[in-house]
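One protein chain omitted, others in place.
After this line comes chain A, so read on.
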Amino acid sequence: MSSPAPAVYGGDEISAIVLDPGSQWTRAGFAGEDSPKAVVPTDYIVHDPPFIGDDYIHVPRSGAEVANPMADGFVSDWDGAVKIWDYAVTKKLGVSFSDHPLLMTEPAWTSTADRKKAVEIAFEELQVPAFYLARSSVCACFAAGKATALVLDVGHKQMSATPVYDGLILKKSSFHNGLGGDFLSKQIAAKLAAQDITVTPYCLVSRKAVQLDPFQAADSAVVKSAADLGLTESFLNLEKERVIHEFKESVCQVMEVPYNEGGAETRPPRPFEFPDGYNINVTTDRFTTSEALFNPKGYSAIDVPKDTVGAAKMVYDSIMSCDVDARANLAYNIVITGGTSLVQGFTERVQQELFGLLPGLKVRIYAAGNSSERKYGGWIGGSVLSSLGTFHQMWISKKEYEEAGSSIVEKRCK
């Protein structure tokens, strides 16, 4: 029998709302809970009022344009973002912003102007009584139960490596690039296009072709014309991306060692069926697509900026740019979070490469085994943080905002 855990819980619930806006999903829920109650797609249909939420955005409507309010990991279109947040909190959680303190997460690289804007929106528009802007990497660190760690966050639009030291990020050693889930989807789309495979979204398939052999044309499928339905390009892209996302989840894999043709050919291929019934056996392509996360120069099918480095190299760069005294601790506490890190074999590959890159340091990787813990790492950490008794002195109150203005965010949310 194991002895009972020491009583370190310093919790004091004040019923705060935790909001973790991501490029693909916006997560909202109450502090102290172990997973977000409302997970809403960040895409919305431009309309008055806009269509928001999984149940509404995928309905094919003539002329409906899809918009995403996020850019480079943080909000760019505040009106759209506020509407999504409002939907998540008032509709899905069923509470009002004005009754609960709000903790929001942000990436490590947001500009001061964006942060000030966030505070203004929170107090002016959402009317929250108290507000805090927490770094999502710090939150992921807390979700893993650590105060010092190197957080590798592989999200939808970005991949970032951020060292966290005693709950504070080190900005000079933080790196991020565009390798994420969206990048993988684009890879796959490019590879499929190169093989002359058209991806027909579900909304256009009336009846799919049945009992087809692999690579046999799906002529018998009944497919509607997008032009007849009046569907826009952005909507079709959103729907196609859903199919590719499914492809990514069911087929893609990272090899444990750097990609080699011989090794990949010995692995059994994986079948995948498209919505129209066309199906293929994916062989080495399922490794080469995700290999680009580690070797973007060698394997990316789409153009990437020249200085883009792979996941393990980014972690290495981040560790090596820190002070030599902090490195051992960071290498021993590497937290991997974000939905794209769930690609099969990802964490093993990071570990394997880091063993080679950092032979002089002890490398230990912490990656939650549970997929929802991995996806919602930032939210869970925010939930932990905002239910700590010692944290309640950190909130920016409405009164403080009125006295000091939005610049208080730089002083309080370090």
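Operating definition for what follows: a contact is a pair of C-beta atoms (placed from the backbone, for glycine too) under 8 Å apart; a residue touches a chain by one contact, two chains touch by 3 or more; residues count from 1.
Note that in this section contacts and distances are computed from a predicted model.
Protein name for the hidden chain, per its UniProt entry and selected from "MIP18 family-like domain-containing protein", "Trm112p-domain-containing protein", "SWR1-complex protein 4" or "Bcl-2-modifying factor": "SWR1-complex protein 4". Shown as candidates are A:313, A:327, A:349 or A:375; the residue that touches the absent chain is A:327. Shown as candidates are A:63, A:230, A:271 or A:356; the residue that touches the absent chain is A:356.
Touching the chain that is not shown, out of A:74, A:123 or A:395: A:395 (per the contact rule at the top).
Check A:13, A:79 or A:249 against the missing chain and you find that the one touching it is A:13. By the touch definition given at the top, chain A reaches the unshown chain through residues 10, 12-15, 101, 129-130, 165-166, 168, 170-173, 322-327, 356, 358-361, 389-390, 392-393, 395, 397, 399-400, 403, 414.
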